[in-house]
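Take a look at the structure set out below.
The other protein chains are all here in position, but one chain of the complex has been omitted.
In order of appearance the chains are A and B, and numbering begins at 1 in each one.
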Amino acid sequence: MIDSVLFVIGIAAVLIGGVSGALGTVMVLRKRSLLGDAIAHATLPGVAIAYLLFGKNPLMLVIGASVAGIIGVALVVLITNTTRLRTDVVMGMMLAVFFGVGMVLLTYIQKLPTTGQAGLMSFVFGQAAAVVWDDVVLLLVFGLPIIGIVMLAWPVVHAFCFDQAWLQARGLSGFAVDIVVMFLISVIVALGLPMVGALLMSALLIAPAVAARQWATSMSGMMFLAAIIGASCGIAGAYVSATFERIPTGPTIVLLCVFIALLSLVIAPRWRAMVNRGAV
Amino acid sequence: MNRRQVLKTIGLMPIISACTPTGRTGAGNILATTSQIGDIVQQLIGDTAAHSTLIRTGLDPHTYKATQSDLQRFNDARLILYNGLNLEASLERVLTQMPESIRVASLADAFEPSELLTSEDGNAIDPHIWFDIGLWRRAVAFVANVLQETDATLKSVINQRLPIYDGELVALKDELTAQIDQIPPARRILITAHDAFGYFGRAYGFEVMGIQGLSTATEAGIQDMSQLADVIVMRQVPAVFIESTVSPKTIEALQAAVIARGGNVALGGELYSDSLGDINTPAASYVGMLRHNVQTIVSALKGDA
Partner (left out) sequence: MTMALSVRDLTVAYGDTPVLWDIDADIPIGCMAAIIGPNGAGKSTFIKAALELTPKLTGEVQFFGQPLAAVRQQIAYVPQRAAIDWDFPITVEEVAVMGAYGQRGWFRRPRKEDYQRALDSLEIVGLGQYRTRPIAQLSGGQQQRTFLARALVQQADIWILDEPFQGVDAETERALVTVLHGLKAKGKTIIAVHHDLQTLPRYFDYLFAVNARRVAEGYIKDIRLDEVIPQTFSLVGVPA
């Protein structure tokens, strides 16, 4: 009989880790790793505004976070395309500005005449222990279709990551695909906030993909492996948090992902060298 | 003004403002950080001098961040009273660096370390001292002293009110103890959102457990949740309690975990942990707050004794 808390949080962790790993692959291959961090930080004002408008409704908070993430990134795209600033510069600025605005709003919210906290700060740092079955349902309803979309439109995603110019020559707007990808990332980031918080979410997007990159020879293989790694670290992190006292779940998952990434970076080249020597 | 003059004026402003003396003696506000401390001041001096509370009721002092207007209030005060022991975590650094002209006093100085509770690993001191009436009476005396030292004109009103209030607190202690006696010892298990009630447990014979640790900034792990759920099921704890300053999400998750184990636990009601209640509620004063808490706890836990 599995502990119900571990069960619920474990499933959530597997879903978040798996989908983040898969989507993170797209980001890492397109060399836009900062994007995940930018989106995660941008969600904060969205959470605050959603709370101001709709109260503690978890669905609206997720939607608010997604919308804010997408607006932030759209602004980055706009500014990058109309000025001569580089993408990473604009992303860094947007990340800081949005997060700052979010913190200002949260501080403002704490001054409002309503007793009791919304627990909004938990969106910054995560509070995995508070994840309940309703959160898992949200993940299933919004997270699984993300994977479905990627699999369905695989030729588009694959070509987009590898050779955007070719895709554009074939008549598809790279800009449109970019927006869709960023929207999907915003959604998964918003869904991951209760578990790991805005500050750590980008690690969950990037680390499994970085790890998978060391082993995979194709993008589909990399995405699959990244999803597996993310999901495994998710369940492992939940298990560790369930076995030892005072171990927070979210940070543990992230640490495991980063550990696997570092391990892969160190081991994979040596492994390949050994294989090559052995094969020859 | 041309651009140069404007820039010069803007550039000089920080210097100008730094030269202005801050803090006053004889006039100026008495500022308390938490509503509990604000209540002490209210009980001791009433409207004799201007006083106010920084952290509004319902707000969590553990995670409270000062805004620019708060800093202004600090600077306009002549006396700042705060809890210390890291309760107002993000304010302490500012408070310990206030200019000499503003008196800053921490309630922590009223106690010896040996009287205070520590966390499980011994690294932190439990700051929630107000739940032990004995300790709080000492805090009240301490504040009375500080107030008199700051403003001699308050001596008469304090000398008048202090003994009366102290007597009230002594009587309250007896009253609450009698109430709590209605709860069979086996059912004296108090489970809340964070470890705020350690002193309460020590004073009234409760086993106290919280989902989060001493500060609401900590994060609970799955093991902590599971252990609590197991305790609730094994010892048939009738109710758990949400807190007015903390999101109910974690307690609700705990309840779900208990139900998943085939057990049952009620939401016993809302307790005031790190703050008093709003004005115009019975819990707006320290005395009222303790009464409300004990009433809520007793009716939820006593069962059909």
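By our rule, a residue touches a chain if its C-beta (ideal position, glycine included) is under 8 Å from a C-beta of that chain, and two chains touch if they have at least 3 such contacts.
Predicted, not measured: the structure shown is a model, and the values here were computed from it.
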**Asked** Considering the full assembly, with which of the depicted chains is the omitted chain in contact?
**Response** A
**Message:** Touch as defined at the start, partner being the missing chain; which of A:L35, A:A48, A:V131 or A:V156 qualifies?
**Reply:** A:V156
**Message:** Which parts of subunit A face the unshown chain closely enough to count as touching?
**Reply:** 29, 31, 152-156, 158-159, 161-163, 165-166, 168-172, 213, 216-219, 221-222
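Going forward, only the chains that are shown with their structure count from here on.
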**Prompt:** Just curious, how far off is subunit B from subunit A if you go by their C-alpha centres, in Å?
**Reply:** 37
**Fill in**
So, in the complex, the side of subunit B touching subunit A is made of residues 56-60, 63-65, 67, 211, 213, 217-227, 229, 244-250, 252-253, 256-257, 260-261, 277-278
**Fill in**
The subunit A residues in contact with subunit B across the complex are 3-9, 56, 107, 110-111, 113-119, 121-122, 125-133, 238, 241-251
